[in-house]
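The complex appears here without one of its protein chains, the remainder shown in place.
== subunit A ==
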Amino acid sequence: MLDFVIKRVIQVGIVVLLALTVVFFLIRLSGDPTPLFLPPDAPREQIDEYRSKLGFDRPLLVQYGEFMKNAVQGDFGNSLRSKEDALGMVLQRLPATFQLAISALVLSLLISIPLGVLSAFKRNSIFDRIAVALTVIGQAIPSFWFGLLLIFIFAAQLKVLPSGGGGSIVHMILPTLTLAAYSIARFTRFTRSTMLDVLRKDFIRTAKASGVPTPRLIARYALKNSLIPIITLVALDLGTLLGGAVITEVVFSWPGIGRLLLQSLLNRDFPIVLAGVFIIALIYAVINFVADLLYAFVNPQIRVR
């Protein structure tokens, strides 16, 4: 077990370093940030001077080496614009992103697992067909459009919910729904197909032959078997919910990492972008690691090995 943990921790490190490397070079393709921080009519010498002050005049590989050296020590530099500590700015936004992602996750699990189970159990019924149709729609709708639709209906027309901003439960409703829509659809479909698969297994027949009533058969026996693959998907999607909430955060002006990242990208505020990518990659890798541990918890066959 210790072997496994050590191996996985090293893997997490490698994943994060690779992500930083790729983003470091990609972001440079967006161009030189220096002119953005000076007045448009600034003389050439001033721009050159400022560029050399920021260190952007050095060879790219040297900059990369310098960045990595500092990054592994947790220093991502200061924001080019506000001069605040970049990592600190990102971490400050983290709770808001977590709040949104976790509430979206909880909402999707609460809806999708019962829905998927029922849908599998009553397969080919009207209920199942409607559920499947909804999940297809849910997966197909782009979140920016769905978010705007919700704003149009609930904020602009009915005027019952705020269209953006953070702070209270009321503010969370629409962004949570927008972010959860895709996961609800995905989890429901996946739960349904996994459950259908499990219900065909020999051991389900054995349980039936023991006289187990259907509700207990599903809630206790079939569900635990289905949970193993569901956990993987949920873990992968939690990463996506945390890192991929960019669009939702922007649409609803939610003060999370996603919106900060987008703003920083538009400003070419490289330190913040890299600090943000670092945090998201780290979360993503750690969640996957935790999912593997959870597996062992529900699947005794893995536990023993």
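One rule holds for everything that comes next: a contact is a pair of C-beta atoms (placed from the backbone, for glycine too) under 8 Å apart; a residue touches a chain by one contact, two chains touch by 3 or more; residues count from 1.
The rule is short, and it goes like this: contacts and distances are computed from a predicted model.
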The chain not rendered here carries, per UniProt and among "Sulfate thiol esterase SoxB", "DNA-directed RNA polymerase subunit alpha", "Peptide/nickel transport system ATP-binding protein" or "Fumarate reductase iron-sulfur subunit", the name "Peptide/nickel transport system ATP-binding protein"
Of the listed residues A:146, A:190, A:221 or A:254, which contacts the missing chain in the full complex? A:221
Of the listed residues A:207, A:233 or A:262, which contacts the missing chain in the full complex? A:207
For subunit A, residues touching the missing partner are 124, 201-203, 205-213, 221, 224-225, 228, 298-301, 304
